[in-house]
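Working notes for the structure below.
Coming up: chain A.
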Amino acid sequence: MTLIAAGCAEPEAEPADKGDGQGSDLRIASLSPAVSRTLVDLGLEAGIVGRSPFCDFLDPAIPIVGDLRNVNYERLIELDPTHVLVQTSQKGIDPTLRELAVEHGWRLEQWSGVDSIDDIERVVRELPAILCAPGSGELEELTARSAELLNTIAAALAPGRGAGELWRGRTLLVYALTPVGVFGRGTYLHDVLVRFGATNAVSADGWVELTLEDITRLNPQAIIVIRPSPRGTAVKPTDAMEAAGVLATLDVDAVRAGRIEILTHPDALMPSTAISEVAGEMCRILRRLKEGSVPGS
Partner candidate 1 sequence: MSSITRRQAVGLLLLLMLAVIAAVLRLLVYRDLSGVLTWSRPEADVAGLRWTAVAVAAIAGTALAVSGVLLQALLRNPLASPFILGISSGAALGVMTAMYLGYKLGWEALQGGTNTGPALVGAVITLAVVYLLGQRRGWLDPLSLVLIGVVVSAICGALIMFLHYLVPQGLKVDLVAWMMGHIPERIGRGGLLLAGSMAIAGMAVAVSMGRAMDAATLADDEARSVGLALGPLRVAMFLLAGALTSLAVSLAGPIGFVGLIAPHAARLLIGPRHGPLVLGAALLGAALLVGADVASQAINVATGRMPVGVFTALIGGPAFIWLLRSGRGQV
Partner candidate 2 sequence: MSITVRNLSFSYGRLPVLEQVSAEAEAGRITALLGPNAVGKSTLLRCVIGALRPGAGEVLLDGRPAHRLRGRRIARRIAYVPQRSVVSAAFTVREVVRLGRYALEMDEKRVDEAIERLELTEVSERPYPALSVGQQQRVALARAVAQLAVRGLLVLDEPMAAMDLRHAHNCFSLLRRLADQGVTVLIAMHDISAAATIADDAWLLAGGPPGRLVAAGTVAEVMEPDRLEDVFGLGFEWVQRPSGGRVLLAGTCSVVDPGTM
C-alpha cells in the first residue's frame, strides 16, 4: 500500500514504511529529471540518494538508479530509499517496482500526464504530504516552501510584467522539425505563452504534428523554436533562421517579418518547476519580438 494519492493515511503493510517524516531521514530516489528539478527547487537536494541518468544538474556523485523504462533494481535496493518518485507520461506503474516497494517499505509515487502548468503546480502542492508525516514540523516547513515556490512560479508567469511591452500575436511553439511538432493547448509552454498575453497559432490540444501546408495555412506571425542547449555549455548566439530549418523557407508572416526566435533553456522540454526560469526566457523573447529586433545574444 505504498502508492498514495495526496492526503491518504499512513500505509499499513509491513515492513514499516520508512517515510516517517524525519527530514534527515528522507532518502528519495527520483526516476525523472522533472521530479528532481522540483525537489531541488524545494530545497530537498540533500535528500536525493538516487537519480536518473538525465538529472545532470544534480551532484554527479549521486548514484544513478535508472529511469522508469530501465530501473536498476539492485542499486535501488542497495540504496534503500524511503521514497521512490517518478513523473512520466505513461499510465500504470511498473509491477516489479510496485512489488519491490511493498517488500522494502518504500513509498512509491507516480505522476502521469503532467502537461500543463496546473499539473506542475499540483506536483509541488502534493510533495510535502508525500514526503512528510502529517502534523510534523517538517511538513509545515515544506508546505511553506512549497507555497513559496508556487508564488515564484506565479510571479514568473504574471501577465502584469510590462504586458504592453510584450508580443501578443499568433505564435507557433515548435519543438521538432521533421516532422514539425508544436505545443498545443493544455501544454505548459502554451500556458506560459497565453499568460503573457500572446496567442497560440494552433488551437488543437496536446502536442500536435503539422505539415508545412498546415503551417502555411495557419500563417503564424511569430515562431519560437524550443531548442534546449546542453547544460554547462555557453549559450552561443545562434541564427534563428537556421535553427528554424525548413520553416524559414515558408511563405508566412513570421518568416517575412523575421520573427523567429529560439528558446534555449536546458529544461525547456521538462514540465517542472524550472518553468519559472523558462518563463523568464519566454518573456525576454516576447519582448524582443515586440521590439521587432533580430535575435542576438
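Rule of thumb we're sticking to: a residue touches a chain if its C-beta (ideal position, glycine included) is under 8 Å from a C-beta of that chain, and two chains touch if they have at least 3 such contacts; residues count from 1.
For anyone wondering why these and not others, all candidates are chains of the complex that A comes from, given by their letters.
In this text the structure is predicted, and so the values were computed from the model without any measurement.
Number, please: which of 1 or 2 touches chain A in the complex?
1
If we count contacts the way the header does, which residues on chain A are in touch with candidate 1 in the complex?
These residues of chain A touch candidate 1: 54, 70, 175-179, 202-204, 206-214, 216-218, 225, 227-230, 233, 236, 238, 242-243, 245-246, 249-251, 269.
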